[in-house]
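In what follows, a structure is listed as structure tokens, so that the remarks can point back to it.
Yeah, one chain of the complex is gone here, protein chain that is, but the others are all in their spots.
Lettered A, B and C in written order, each chain numbered from 1.
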Amino acid sequence: MLDADFFRRWLSSCAVLVDREAEWLTELDSAIGDADHGSNLQRGFAAVTAVLEKESPNAPGAVLMLAGRQLISSVGGASGPLYGTLLRRTGKALGDVAEVTPAQLAEALRMGVAAVAQLGGAKAGDKTMLDALEPAVAALGDTTDSFAAARDAAEQGALATVPMQAHKGRASYLGERSIGHQDPGATSSALIVAALAEAVA
Amino acid sequence: MLDADFFRRWLSSCAVLVDREAEWLTELDSAIGDADHGSNLQRGFAAVTAVLEKESPNAPGAVLMLAGRQLISSVGGASGPLYGTLLRRTGKALGDVAEVTPAQLAEALRMGVAAVAQLGGAKAGDKTMLDALEPAVAALGDTTDSFAAARDAAEQGALATVPMQAHKGRASYLGERSIGHQDPGATSSALIVAALAEAVA
Amino acid sequence: MRMLINVPETVVADALRGMAAAHPELTVDVENRLIIRRDAPVAGMVGLVSGGGSGHEPLHGGFVGPGMLSAACPGEVFTSPVPDQMARAAAAVDSGEGVLFIVKNYTGDVLNFDMAVELAEDEGVRLAKVLVDDDVAVTDSLFTAGRRGTGATLFVEKIAGAAAEAGAPLERVEAIARQVNESSRSFGVALSAVTTPAKGTPTFDLPAGELELGIGIHGEPGRERRPMMTSREIADFVVNAVLEDRRPAGPVLVLVNGMGATPLLELYGFNAEVQRTLTERGVAVARTLVGNYVTSLDMAGCSVTLCQVDEELLRLWDAPVQTAALRWGR
Partner (left out) sequence: MRMLINVPETVVADALRGMAAAHPELTVDVENRLIIRRDAPVAGMVGLVSGGGSGHEPLHGGFVGPGMLSAACPGEVFTSPVPDQMARAAAAVDSGEGVLFIVKNYTGDVLNFDMAVELAEDEGVRLAKVLVDDDVAVTDSLFTAGRRGTGATLFVEKIAGAAAEAGAPLERVEAIARQVNESSRSFGVALSAVTTPAKGTPTFDLPAGELELGIGIHGEPGRERRPMMTSREIADFVVNAVLEDRRPAGPVLVLVNGMGATPLLELYGFNAEVQRTLTERGVAVARTLVGNYVTSLDMAGCSVTLCQVDEELLRLWDAPVQTAALRWGR
């Protein structure tokens, strides 16, 4: 069973990974975007860490909803509302129980990812975070073992964005020139899913 | 004897030499000035050439006064009024005779150079055009043979500005950082004197 | 890094403090990142709120004041602001007549402003929203995020601002803003890439002697790279791109906009070529504005925006404006 502490660990792993890879994310965003994805997420997850230190909700759902709200209020850009919605929607789906099963989390995350797709209007193949998030939630099963599979699927998904032409977000302005670059949002999504696997290890 | 045609030849040699060395003059001016000396003189002597094609005064004095006025009206910067005054004052000193002797020219040029010193307030050693002009007019004698000596003296004078610290003009803003560079104005003065030697050859 | 900054993290807050000091006629809320007309809310007047990533100054903060914006919300550099800013701005400028959000069409801006609409409506503010999407370098289709908002933002903010100042109701101000956007088209070129404080190196590599055609204002590369062109050739190319997308049926406002690092001397020279090519193509020019207004930090380059105007829009354009960056009339 996964309790609020597990979710705090997940989010703090996210913060660590994003911090570590911030320069790379910004580098990727500079090739086909506006060179801010790394600093956006650094700022966002630092704010999440800070708010979770101040307020300590006891339910997984409340932790994620608080974190999501904080991302929305501190990131800006496209990724702020999108990742914020991912966490908020997932948290909402978890309800206010004190512990959730991996299967419940998998189901809730699928709803979170669907909410991202709906908000941004993107679908698989558009070269966005969805290209990492969708394979990840598809790989999630009934046990925490599946977190590692989700991580690998997200990583594969991020790599698979390289040959794609972007159809959503800033990278779409480049048309064919967006081909040949890895999508920054898909890359950070892979980090977030990797953090999930770390939190359970 | 030197007639109006000789002075036209001198000025057209000036135009040719300045054209050929314009980039170098600008380069020198970029080290300790504002990177315009070459284009300033190019513009100026092109205008002189043009006006002399239209109007053809018959007296040496008139040729130089027209050329000087044209430099003043087309160059701008420090060198426009200074070289303009050099030619105008020299021309004035030559009066309206149809031919002048080398000795008369030498005397007139000395008055021209003195006028430059008075207008700009500079003296030998200040790292200006005077450091080429003064040795040049000192080397001028009673025959046209002395023109080559004047050319060499001007060249030496220009080279001698390298170790000087500038006390006049833009280069003086640099203080000690002006040391180690050849003065652009002294360099163009050496060209103008070299043109004199060419005109007689 | 050739930047006049302390650390990348504080550039926006530092700039707001500097604006506060230079412009006592504005209310600058450094903590909440808002620039507001000192006299807001103005009784009987619709509020106009815009915002977007920083790095495009004077857009938007320099356009706050009588006759133009009621408030501006600056985000981090090239990052759209967060919904809290726009919701707070809406509350601060609402006199009861409602508030219009002017949003440049970028995914981030659209999403954050949409969330702000929800927040502000929860607070009881009546809201309308206009998207600016004038950049013809981007194909507007189902397979892109749509055209970007660039230079036309200035036209929309100025003209809608004049309408609001004159007491037009929300629906009318919104309709006018929409008309201005629909009548406007832009195209931009870069002669150098931009360096953001966070990255510290140019966002793309543009060798001297080449230029990028169809760039945006966020350091994104353009659609195409070419060997350097003359001012005359660039004017022909840019104006052609704009006119091919929309051929104005009447006189136009012209914005010859610098991207930040192109000297005014060059911009004015470029304007001469833009006017020449417009004349050659039979486009009548009503007014021309030349300067660095919708910029991209230290990018060298320019953009041209044409906005077809009828008598009403032209009257609103000419109406008095009193902001940090745009002032005339009274």
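Everything that follows uses one rule, which is that a contact is a pair of C-beta atoms (placed from the backbone, for glycine too) under 8 Å apart; a residue touches a chain by one contact, two chains touch by 3 or more.
Note that the structure is a prediction, hence the values are computed from the model and not measured.
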Quick check: which displayed chains does the absent chain contact?
B, C
Among B:S74, B:Q104, B:S146 or B:T161, residue touching the chain not depicted
B:S74
Of C:L34, C:L48, C:V77 or C:I217, the residue in touch with the unshown chain:
C:V77
For the chain that's not shown, point to the residue among C:K129, C:R172, C:R232 or C:R315 touching it.
C:R232
Residue among C:D14, C:E182, C:E224 or C:D318 that touches the chain left out of view:
C:D14
Going by the touch rule given at the top, which residues of chain C touch the chain that is not shown?
1-7, 10-12, 14-19, 21-22, 54-55, 57-58, 62, 77, 191-192, 208-209, 228, 230-232, 234, 256, 260-273, 275, 285, 288-290, 292, 295, 297-298, 300-302, 327-328, 330
Touching residues on chain B - with respect to the absent chain
26-27, 30-36, 38-40, 43, 72-82, 119-120, 167-170, 172-175, 177
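The rule is simple: only the chains that are shown with their structure count from here on.
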Can you work out the whole-Å distance between the CA centroids of chain A and chain B?
73
Centroid distance [mean C-alpha coordinates] between chain C and chain A, Å
31
Nearest whole angstrom, what separates the Cα centre of chain B from the Cα centre of chain C?
53
At which residue positions does chain B touch at least two other chains?
none
Two or more other chains are touched by the chain C residues none
